[in-house]
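One protein chain is absent from this view; the other protein chains keep their places.
Moving on to chain A:
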Amino acid sequence: MNRLSWFNVTSLTLGFAFLYLPMVILIIYSFNESKLVTVWAGFSTRWYGELIQNEAFLDAAWVTIKVAVTSSTLATVLGTMAAYVLVRGGRFLGRTLFSGMIYAPLVMPEVITGLSLLLLFIGIGLDRGVLTIVLAHTTFSMCYVSVVVSSRLMTFDRSLEEAALDLGCSGFDAFRLVTLPIIAPAVISGWLLAFTLSLDDLVIASFTAGPSATTLPIKIFSAVRLGVSPEINALSTIMIGIVTVGVISASLVSKQNSLRQQRDEQAAARTA
């Protein structure tokens, strides 16, 4: 291995500092005893204790999780179906239009998506609440799922599906028993993507949330407007912790899988 030169060390330090310094400061101040955010008054876990007592935050967190799970599941089902039709459907009337339109929400400004959904819900007289947030999140995260799944389907060996048909499967069975299990990793990462998008969406949620339901990002944003409280720091630290654990365990699992795959293949080559 080459030793790191001073130049590399410097750029590495600067890069990481740029990325993580704000978060590190946030985490440090979440353990601040003082109520004033900018004054350090000793270590304490007091704000974590108060956070657990705070009904409004807990409600918002619960709503956020409910919305994220439901909308990402719906988006995964719809997005996978759309991807399958786009990749496998062959040529049908309006295919180009459809495939262009499914990606449109990716580039559409969120404000416009949010506004149009708001107008729709008002137009059809739907009371704003959990249901409207779920619908809105499903709408915009579905296209992300279909992008992820369709890129997997494009490299999918079609002869696997043909083999399933050849062995007596109906079209749906071939999808259920062969295609879906094989593309499952892509479907799962599509779900995770949709889940994350829903979890941290502020703009669209503010348009579609009503007085009966508020998500965590909206709650944090409105709380911060009244002044940053150490409680918010504690809440953010918990969220950073959850995300970090999730990312690290996901990469560990995938690394282990690829190692096992490699070992198996080597073993197969030896016994051949």
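The criterion applied here is as follows: contacts are C-beta pairs under 8 Å (C-beta built on N, C-alpha and C of every residue); 3 or more make two chains touch, one makes a residue touch a chain; residues count from 1.
Here is the rule we use: contacts and distances are computed from a predicted model.
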| item | value |
| --- | --- |
| Chain not present in the shown complex, as UniProt names it (candidates "L-serine deaminase", "STAS domain-containing protein", "Spermidine/putrescine import ATP-binding protein PotA" or "Methionyl-tRNA formyltransferase") | "Spermidine/putrescine import ATP-binding protein PotA" |
| Selected from A:L26, A:V147, A:I182 or A:V228 as touching the chain missing from the view | A:I182 |
| Residue among A:A75, A:L117, A:V145 or A:A164 that touches the chain left out of view | A:A164 |
| Residue numbers in chain A that touch the chain omitted from display | 157, 159-160, 162-170, 173, 177-178, 181-182, 261, 264-265, 267-269, 271-272 |
